[in-house]
Structures are given as structure tokens and as C-alpha cells.
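What you see is the complex with one protein chain gone and the rest in place.
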Amino acid sequence: MVNRKRFTFLLMVVPALVLFFTFHTYPAIQGIFYSFTDYKGYGVWDFVGLKNYLNVFQDGRALSAYGFTFQFAIVSTVLVNIISLLIAIGLNANIKFRKTLRATYFLPYILSVLIVGYIFKFMFTHLLPQIGDALGIGFLSSNILGNPDLAWIGIVIVAVWQSTAFNTLLYLAGLSTIDQQVYEAADIDGAGSWAKFWKITFPLVAPFFTINMVVAMKNFLMAFDQIVALTGGGPGQVTESISLLIYRGGFQGGEFAYQSANAVIYFIVIVAISIIQLRVLERREVK
Amino acid sequence: MNKIAKGLLTVTLGTSLLLAGCGGGDGDGGNADGQVSLELFSNKSESIDTYKGLIEKFEEENPNIDIKLEAPPEAETVLKTRLTKDDLPDIMSIGGNATYGELARAGVFHDFSDSELVGKVQPSYVEMLGKLVGPDEEGTYGLPYATNANTVIYNKEKVEELGIEIPTNWDEFTQALETAKEAGETPIYFTLQEAWTAMSVWNGVAGNLVADDFAERKNAGEATFAEEYDEVADKMLELLDYGHKDNFGIGYGDGNNAFASGEGVFYIQGNWAIPEILKTNPDIELGTFALPSHDNAEENNLVSGVDVALAVSETTEHKEEALKFIEFMLSEETAQTYIDEQKAFSAVENVFQEDPVFEGIREHFEEGTLTSFVDHYYPAGMGTENLVQDFLIKKDKDAALETLDSEWDKVNDR
Partner (left out) sequence: MIGNKPNWKITILLMLGGLFILLPLYLTITIAFKTPQEMTGNLFALPESWSIANFLNAIEMTNFFQALGNSVFVTLITVILVLLTHSLVAYAIARNLHKKFYKFLYFYFISAMFIPFPIIMLPLVKQTSMWGMDNIIGLAILNAVMQLAFNVFIYVGFVKTIPKELEEAAIIDGANTWQVFWRIIFPLMKPMHATVAILTALAAWNDFMLPLVILSDSSQYTLPLVQYAFQGQFSTDYNLAFASYLMAMLPMIIIYIFAQKWIIGGVMRGSIK
């Protein structure tokens, strides 16, 4: 009886294990394997040792992709978390039309990132310059996506517009776990709203803050869709994200092996960042 | 029990859907009634309508062959992905550039050497394609079909209004631009938001200034961009001074639109942009000339290359049918339709482009004063277009040429 039960449990997980291994772990192992070769994606290959890895560190294009991706991810993560926390607090207050407003703010989450990107691209190309011209704001009067110093901001705007939706909801969930009596007690003690936020609200939503930071950061580090839609990596290569570089270089450039090495480094970076974030943010939580 | 029944139902439904889908997949390429389905892959979104028309005609003549056209964006990346997948389309209609050379070297194309089809096209363009493949592979892996011209397109009405003579050397060209600028017009309408459009300018300028064997010598380590592209870079920047206020904010589509509606006097683009411009404004009168980047009028040739090469997958299951389509394409009638609609030039013998818009460059074709696209010989993976775009933005000549040198070496070293 016990054996049969054990067998049944095994039967429940083994198919998933096999599928997962075949379509996730096995390709990952292959990727790592090829990163030590000069494979182009077709034809013959040889082992080249660590050459690909060393080349990535000297590759200006790869380094600038890392630079851009980090700049974009950090700024977007911070902005998304600040804005969504503010919106969540607002939505949690005693307001009118709460349901409608909540539904509005969550709406971007259900839309395709790619399509939203195309819509914003139009706005940046045709609408914003019109407004910039009308108001006489110099830097707005031309398409910011065509300006190497500003193009990344356009991408941040789209990312924030879209990701705020999901994070707001997570914070709302966090806020809803806070007992109103805590605030009442604070009111009696004569605490101001600022003090209430830092002393009560923030510590209580801190676990959500941690998760949001990690999840948002990880998603932004993988940015692909919005960049394809908005700039295609340009102007020049200033907004080429790591994902886009691996896709383009790996297939178009016949750099299968080289980009595999890049992907391995990318993986290590993402894991390292996630761990650091969790450590740092959790330590703060305990305080 | 109800729940189990429900669960089972969903599983069965899912499985049957899966199986149904798989069944559909098996029929790929041919089925019982002798119907053959071929995939035609094209790298040009401009020619989709033309191809659709031609395919319809072909299918009428060959009712048992069904041709599916695929023309995705970033077509070269997609095609390389398909190569990695070992799943090349049956027929490919692609540009004669570095990617073509790489695919040919990978041995995935059918060799036309023994086919009589080779005799139907101009040998000089066959040679041009051969040069892309390199000396290590012998054979004819693609047939040149349409050729192009990298031109300066101009708005006839404006040029006449401004009293500009068609320039034949660099001085005259800059003077013409100056005249346009002084008259308050936008001399050149740039569309540099899309990096590849920078290459039309680059190829136009470099075509007459850089020696033909640059790529060969560069690969052998005997030449550098820093030494031989100095003048090219200078002249690129000079041209950029004659743009509009948002050179890097406008892309190709918007640019065609703007030029069609009368913005800009000159538009540095290939002949392929002409039908696009006419689509927006069928009444606009356009003219073309070769970009006169050399100071000496006699040295100014027209940059022309193989715009469309037709190739057949070596491993296709339906080679006979695929070759039949190629034969259809190479017929003089089809070739004429193609170049008329696409405003292109034909590599097929005895098929000529008579459109008056090309008055200004006809001479080059007749006298053979042609030169090739310099970037077709650059390695495919180095992302030249983005590097050139970046150069135009930052305007730092020395750094940009150095980057081009190092990127080239790096890609070759991989």
C-alpha cells in the first residue's frame, strides 16, 4: 500500500521532470557546452576553450549592451516600485470610484508589450514632437527615440507604464493585509501621515517590496519586446539589450557559440544580482 | 465522480487537439492528390504585392503547385534562424550580400552550374554573386534576378524651381545642396532612425572613393578603414549638415511619406524606394542620378548590385517544382513585370527598364560605369549599419573608423 502510494507520487512528477529536463535543462547544458566551441549554428565545430568568454569581455558591443540593460533595469525598477507603491497607497485610501480606478491602473498588464511598444513609438515619433514644438521645449521637438542620449528614456517610459500595473496590484495585496487598527492606534499617538508611512506602512509591505524589486529587476534585465518595437536597438547600438544582442548575434551573425558564452555570463549575472538583492533587502526587512 | 469525468474530458479534448494538430503538420509539403506546396522566402517587404501577383499567375499555369510567400521583417535574421533549424525555405529570393555568400558557403543552395537557366541572365552579375561566395567554393549557387541602383532620388519640381543642374561631381553636389538650403528647403531628407538607410549613403559615397579590393586586403590585414575611409567619413558628415532637424527621429516609412509629400529636395536611397514614394503620392515627379562623391566627374560610377538573387534549397523535397518556379521567374515576360512594378533593373538578358525616372542613370547601365556596394563584402555579423549610424550621431570620425576596423577583425576571429 505504502509502496503503491510512493509509486503513484513518482508517476505524478516523472513526466513533468522528463519534459522539463528535455526542454529546459538539456538546452541549457547544450548552450554551456557550445559556449566552449566555435559552432556557428550549422556545419562543423571545434573546441576553443575559454576564447569566447575572453572575447565577450573585450567586446565593446556586448559591454555596451550590459551597460544599457543595467541602466535601463535599475532606473525602471526604482521608478516602477516608487510609482506603484504610491498608486497602491492611493487606491487603498478612502476614495471614490475605487473599483474603476483599480481596473484602469491594472489594464496595461493585460496588453501585449510589443503592441504597446508600437503605439508608444508612434507617440514618440509624431505626437511628442508636435507638443514639444507647440510648447517650445527644444529636446522634445524631435523624436527622442532617435536621440542616443534620450532613447533609453523612451524605453523606460513604456516599461514603467506597463509594469506599474502588476506591481501596484502586489502592493495593494500587501496593504490589504495591514490591520486598520494599527493606524487608529497611531492616530491616537498623534503620528503624522509621513511617520505613519515609514513606521507602519512601509515595514509591513516590505516583504512585497523585496519580491517586487527582485521580480521587476529580473524582468527588466530580460527586456526584449519593447526594444524590438521601439528602437530595434538603435540609434547606433545604444539601446541594444542583452537579450536582443544574443538573438541577433546568435542567429544573424552566425555567432551561436559566442553568444552562448555571452548567455552563460548573463545567467551568472542575473543569479548574482537576484541573490544580492534578496540578501540586502531581507536584512533591511529584519531591522 | 463528476470531477473525474470533467478532468478526463479535458484531457481527451486536449490530446485530440494535439493529435489533430500533429496530423496537420505531417502533410507539410505534399499530399495525396499530388498537390505540392512550396515556400518562397523573400527579404523584401516592398515586393510582396508583386510576388503575390506573379505567384497567382504561376499557380494558374501549374495548378498542382501551391506557393506560399514569407517575407518577414529582419529577414536575414529569420533566414539564419531557419538555417540553424536546418529548415531552409524551398525557394529564396534574397539580396546579393554577405549573408548570401555565407549561406552559399554553408553548402545549402542548389548548384545551377549545369543548368541552362544560367544562360538567361547577364554573366557579369553571375560573377558578382560568385565573388560574394569567395574562391573556395566553385559553382553557381544563385541566379541574379533583379539588380538595383543606389541613387540620389530628387524631386523634379523642386530641382527645377531652384534652378539646380544635375551634379556630376562633389563640388557641384554640395553647391546644389547649398542652393537648396539657402532657399529654405531641406536639401537631403535623411531617415536615419532606421540604421540600414545610413548604408545607402555610405555605399553611395564609398563606392567611388574606396578601391574595389578593400575587403580582400582588409581580410589579409593589409588595409584599414582608418587609412582608406577617411574621405568617405568626412563626406558623410558633410552631407549630414544638409539634413532636416530630426535626422535620427524619422524612419524609412515616414521618410518615404515625407519625401512624397514634398519635404526634401534629395533623397539618398535605392531605386526600391521609388514605388513606395509613388504609393503615397502617385503624381510626384522624380528623377535619379548617381551620388557624385568623387571630385572628378569621370570617376563617378553608379553603385549597383544584385538586389534579388534566386536560390533553391539543396535539400528541398520538391526541387523539380522549385526549379520550375525559377524558370517561370526568368521568363522575359515575368522579369519585365517584376522590374516594371518594382522599378528595378533586370539581370535577365533582353529585359530593360524604360521608366523615365531612371533617365539620369541609364547611361551608367549602357556604358557599364558601375561599381558594387562596398558593404556587401563586409562580414555579415559586424552590424555595420549600426556602427555607421552611431558614427553619424557622434560625429567622431577617428573613433568610428577604429571601431569598424576592430569589429571587422573581431567578427572574423570568432
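Chains: A and B, in written order; residue numbering restarts at 1 for each.
The rule is simple: contacts are C-beta pairs under 8 Å (C-beta built on N, C-alpha and C of every residue); 3 or more make two chains touch, one makes a residue touch a chain.
Please read all numbers here as calculations on a predicted model, not as lab measurements.
Asker: Looking at the full complex, which residue from B:68, B:156, B:245 or B:395 touches the chain that isn't shown here?
Answerer: B:68
Asker: For a quick check of understanding: of A:103, A:137, A:195 or A:280, which residue touches the chain that isn't displayed?
Answerer: The missing chain is touched by A:103.
Asker: For chain A, which residues reach the chain that was dropped from this view?
Answerer: With respect to the unshown chain, the touching residues of chain A are 4-5, 8-10, 12-13, 15-17, 19-20, 23-24, 26-28, 30-31, 34, 41, 87, 90-91, 93-97, 99, 101-116, 118-120, 122-123, 126-127, 130, 161, 166, 169-170, 172-174, 176-177, 180, 183-184, 187, 193, 196, 208, 211, 218, 221-222, 224-225, 228-229, 242-243, 246-247, 250-251, 256, 259-260, 263-264, 266-267, 270-271, 274.
Asker: For chain B, which residues touch the unseen chain?
Answerer: Contacting residues on chain B, toward the hidden partner: 3-4, 7, 10-11, 13-14, 17-18, 21-22, 25, 45-46, 48, 68, 70-73, 81-82, 84-87, 252-254, 256-257, 276, 280.
One rule holds for everything that comes next: only the chains that are shown with their structure count from here on.
Asker: CA centre of chain A versus CA centre of chain B: separation in Å?
Answerer: Inter-chain centre distance comes to 36 Å.
Asker: Over in the complex, which chain B residues touch chain A? Could you list them?
Answerer: Touch residues, chain B against chain A: 74, 76-78, 80-81, 83-84, 86, 99, 102, 106, 108, 192-195, 245-251, 254, 380-383, 386-387, 389-390, 393-394, 403, 406-407, 410-411, 413-414.
Asker: Once bound in the complex, which stretches of chain A touch chain B?
Answerer: Listed in rising order, the residues of chain A that touch chain B are 38, 41-43, 52, 55, 58-61, 125, 129, 141-148, 232-238, 240, 247-249, 251-258.
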